[in-house]
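One protein chain is absent from this view; the other protein chains keep their places.
For clarity, chains are labelled A, B and C in written order, and residue numbers in each chain start from 1.
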Amino acid sequence: MSDTWFSNDEMRAIYESVKNWGRWGHDDEAGALNLITPERRAAAAAEVSAGITVSCARELPVTPSIENPHPAMHMMVRGGDDCVTPGLGLASTADFVGVAFHGMATSHVDALCHIFVDEQMYNGFPATDVKSTGAQRGSIMCAKDGIAGRGVLLDIARQRGQGHLEPGTAITVADLEAAEAGQGVTVGEGDILLIGTGRDTRRDESGPWHPWRDGLAGLHPETIPWLHERGISVLGCDGVSDVLPGNHPSDWPMPIHQCVIVAMGVHLLDNLRLDRLATTCAEQNRWSFLLTVAPLRIEGGTGSPANPIALF
Amino acid sequence: MSDTWFSNDEMRAIYESVKNWGRWGHDDEAGALNLITPERRAAAAAEVSAGITVSCARELPVTPSIENPHPAMHMMVRGGDDCVTPGLGLASTADFVGVAFHGMATSHVDALCHIFVDEQMYNGFPATDVKSTGAQRGSIMCAKDGIAGRGVLLDIARQRGQGHLEPGTAITVADLEAAEAGQGVTVGEGDILLIGTGRDTRRDESGPWHPWRDGLAGLHPETIPWLHERGISVLGCDGVSDVLPGNHPSDWPMPIHQCVIVAMGVHLLDNLRLDRLATTCAEQNRWSFLLTVAPLRIEGGTGSPANPIALF
Amino acid sequence: MSDTWFSNDEMRAIYESVKNWGRWGHDDEAGALNLITPERRAAAAAEVSAGITVSCARELPVTPSIENPHPAMHMMVRGGDDCVTPGLGLASTADFVGVAFHGMATSHVDALCHIFVDEQMYNGFPATDVKSTGAQRGSIMCAKDGIAGRGVLLDIARQRGQGHLEPGTAITVADLEAAEAGQGVTVGEGDILLIGTGRDTRRDESGPWHPWRDGLAGLHPETIPWLHERGISVLGCDGVSDVLPGNHPSDWPMPIHQCVIVAMGVHLLDNLRLDRLATTCAEQNRWSFLLTVAPLRIEGGTGSPANPIALF
Partner (left out) sequence: MSDTWFSNDEMRAIYESVKNWGRWGHDDEAGALNLITPERRAAAAAEVSAGITVSCARELPVTPSIENPHPAMHMMVRGGDDCVTPGLGLASTADFVGVAFHGMATSHVDALCHIFVDEQMYNGFPATDVKSTGAQRGSIMCAKDGIAGRGVLLDIARQRGQGHLEPGTAITVADLEAAEAGQGVTVGEGDILLIGTGRDTRRDESGPWHPWRDGLAGLHPETIPWLHERGISVLGCDGVSDVLPGNHPSDWPMPIHQCVIVAMGVHLLDNLRLDRLATTCAEQNRWSFLLTVAPLRIEGGTGSPANPIALF
C-alpha cells in the first residue's frame, strides 16, 4: 500500500484523463477561458441585484513576513513635501509599485505558461518558449480583455462548521459536494470556482505562518477529475488551491497546479482574500455572483497581480 | 482682453463653484465615488445583454518611447530555461512587474491625493499628508473594493466626423452635448464618463508623439461646471482629460486635474485605450455599459495601474 | 543608579562634546572626509607592497533571510536563451540590479544625511532637506570621487582570543587599545577604522540571525570620545558599529550612528565582510592598508552599496 495518496503512475493517469489539449485548437492559448461564453457572461450579470462590490484581494504586501519573504515595492517618486514650493505650477505626487507577484501573499492570476509538466505547458508548447525576455506562448495576454463570468464560492471552512481549516487539511470531493448542497449552489460549466479555507480568518487571529513549512489547506488531488467534469473556467483559493504539504508522489509536488493549469488549461487565482466575500454571500444568502478579474496587460507575463471584484 | 481662456480669477471662481468638500462628511476620502449607489450599480449591471468584455487599457509600456520616457519594468525571475533540469520537482516560471504609473502611456487611476491646489487635496487634507512613505489621506484605498458603475463613452472624434482630434484640440460643452445627442445617450449622476479623442487611432497611424511638447486633445475648462452639474463619479480619457497645451493662466496649468480631482473629488482614468470600446459601442449601438475598474490594493498609493473592463 | 550605560543627559553631553559642526565651514557636507588629506592618502598608498587586493563586502543579498528581510533584486533583462537565434547580430546579455541598501545584510556606506538628531543632520542642515525626491544636503555625492585612505582593522574577536564576539557584546575603549597594542598599530587622524567582531565567522558556522532581535556586537558609547580624539575619517564594521541591543537611554537608541554620523560627520560602512581582511592582515602581519571605497554617484542618495577594496 502506497503511503502517498496516489502513486506517480496514478497521478499521471489523472493528468492524462483531464487534458484539454487541442480542444479549442492547437494554437489556443486561452484554455478553459473558452468556457466562459457570452451567454454565460450575460447570465452572470443578470444575477446582479444588490449592487454591492466585494474585493477578493489582499492588500499588496509591502512588508516582509514569514509568509511573504519577497515583499512588493511601493515607493514615492514625489511626495507632498515636494509640492509645497510657492509658484510650483502643477503640484502632484507620484509613486512606483512593483512586485514579483508569484508567491504566497500577493493575490494574483497564474497564466498558463506558469507551470510545466514534462517540459511542456498547456496545449503542448515547450517550456523554452518562456524566454528570459518573456513568454512567447501562454502568457497572461490571453486574458487581456478581462475575465468576467459567474463566480461561485464554496466555503469549506463554513461547511465544516469551523472558522478555518487547519494548514495541511485536504479538501475532498465530498467536501465540495457537501458545500454545494449546504449552500444551495451547483458548480457548472464555465464557472469561476473559489475555494474558501478560512486562511484570512486564521491569519487575523494568530498571525501569518510559513506556507511551505507549516502548510496550507487545499484541494486533494482526487478533486481533479471532478473539477474537469464540472468544466470550471478558472480556479481560485485563499491559499494556492494545492494542499501543502500533501502526500504527493515525487513527480507531482503540486498536483492541482500541474493538472489544472497544464492539462486542463485553467487559470488559477492564488492568495485571494475570501472572508469578506464569504460574509457577503452569507448575508445575501447567495453563493454565486458576477466576478471580474482584470489582469494588467503584460506582454509575455506569467500572470498578473489582480484585485478580483465580485458584484452582487 | 485676456489671451487665456480664463483668467486666474475666473478659474478660481470655477474651482470654488464645483467644490464637493464636506458633501459626504469632513473625513470622506472617496469623493464622487459616493455617487455610485448600489441602485445605480445594479441598474448598470442590468444593462448587460451581449456578454462581451472590452478592455479600456493599453499594454503596459515596457519600451521607452517619446510619449513614455519612464517605461514599466517586466523581467523574469525564472524562465523556461531553468525549468528543463531533470528531476526538478515543480517546474514553474515567474516574473516581476513594476511601474511608475503616472505618466503618459500607462493606463491608470489617479487617486485623490495625486493633485493639490493651495497645498490641499480633496476635502482639505494638507499636501504634507502624502509622506515619503505613502499617502495618509486620499489614497487609492478608497477604491479598494473596485469601482463598478455605468460607463458612458462620448466619442468626440466620431462626433466630429474625424478619425482623431488633433493634439491640442479643446473639447467644449457643445461637443459633449452634440455627442450625447448623436449617440443617443445622456450623462447622468454617478456615471463614469469616458472621453474619446482618437489618440490610439492617431498613434497607430503615425506613431507616438510627445504629449507635453506636441499636445493632447482634451476638455476645455468650460466643461468643468457641466461635469459637476451632471454629477459624474469618475472621468476617463484616452489622453489625460486636460487639453495640452491649453490657453491656461499661470496658476491653472491643468485645470481638469485641478478642479475635477481636488474640488469635485473625482478620480481620473488616464491614458486609456478607447478605440476598441468605440468600435464595440458602434457595433452594439449602445454607448453605455457596465464598467469595472479594479485598482491594486496599494496602501498609501497615489493611484494604480489598471485595466478597466467594459461589459456589454 | 541608572540601569543604562549613560543617561539621556550624559549622552547629550557626549554628543555635544564631539561635534565637528562648522569645523570645515558652515556649508561643508563632507565632514570628517576632510581629514583624509592628500598627504595621508599618498602615505597610505606608499604602504602598499604585496600587491594583494581584498574585498571587504558581502555578496549582494538577493535571498531573503532572517537578517535580510529586504533582499536585493537581480534579474536578467536578457539571458543566453535569447542569444542563440541564428543571424542575431550582436549576442549580448544584460541584467538589472537594485537594492534598498540600508539594512542588515548589504555592505554599504551611510551618507551624512542618513541620520538626524533633533531633526538635524551633520552641520545643522534640517531633516526636511531630505526630500521625497532625494537629499538636497548631506548626500553621498560628497564622496563622489571615492574615498581612499589608510585603513586600519582592529580585530576585536581575535584580540579577545575568540572566533567571534557574541551578539550584544559591547566593545570598550580598553578593547580598542588592547587591539592596537596587540596588533602593533595606532589609529591616527584621517584613518578609516574598521572594527572586526567576527560576525561572518559566526554566520558561516551557525547561520544568520535576526540582528534587531538577537543582537550584534558593536561599540560601547564610551568609545565615542575616543573616536573623536583619534580623528577617524570613516568608521566601518562587520556589524553596524552600534551594539544591539545596548543599554541605551530612550533618546539614544543607536548612539554610534547618532554621534558619529551627526555630530562628528563621519561616514559609516555597515555590514562589511571582514574575515578575509583579517586573515590577510594576519598573514601579512600588517593591520593597515590602502582602502578605497567607491560609492555610486547617486545624486541625492542617502548612501550607496559598496565593495570597499583593501590593497596591501
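By our rule, a contact is a pair of C-beta atoms (placed from the backbone, for glycine too) under 8 Å apart; a residue touches a chain by one contact, two chains touch by 3 or more.
Bear in mind that the values here come from a model prediction, so they are computed numbers and not experimental data.
Chemist: Relative to the complete complex, which of the depicted chains are touched by the chain excluded from display?
Modeler: A, B, C
Chemist: Check the options C:35, C:113 or C:260 and report the residue that touches the missing chain.
Modeler: Checking each option in C:35, C:113 or C:260, the one touching the absent chain turns out to be C:113.
Chemist: Please pick, from C:145, C:166, C:229 or C:283, the residue that touches the omitted chain in the full complex.
Modeler: Checking each option in C:145, C:166, C:229 or C:283, the one touching the absent chain turns out to be C:145.
Chemist: Could you please point out the subunit A residues that touch the chain left off the display?
Modeler: Those residues of subunit A that touch the unshown chain are 73, 75-77, 79-81, 96, 131-132.
Chemist: Residue by residue, what part of subunit B touches the chain that was omitted?
Modeler: Subunit B touches the missing chain through residues 64, 69-71, 76-82, 128, 131-133.
Chemist: Name every residue on subunit C in touch with the hidden partner chain.
Modeler: Touching the missing chain: residues 37-43, 45-46, 48-55, 57-60, 62, 73-74, 76-77, 79-81, 83-84, 89-102, 113-117, 119, 126-135, 144-146, 148, 250, 253-254, 257-258, 290, 292-309, 311.
The definition used in the following text is that only the chains that are shown with their structure count from here on.
Chemist: Using the contact definition from the top, classify how the chains connect: line, ring, star, complete or other.
Modeler: Basically all the chains touch each other, so complete.
Chemist: How big is the gap, in whole Å, between where the Cα atoms of subunit A centre and where those of subunit C centre?
Modeler: About 45 Å separates the centre of subunit A from that of subunit C.
Chemist: So how far apart, in whole Å, are subunit B and subunit C when each is placed at the average of its C-alpha atoms?
Modeler: For subunit B versus subunit C, the centre distance works out to 47 Å.
Chemist: Which subunit B residues touch at least two other chains?
Modeler: Residues 73, 76-77, 79-81, 96, 131-132 of subunit B each touch two or more of the other chains.
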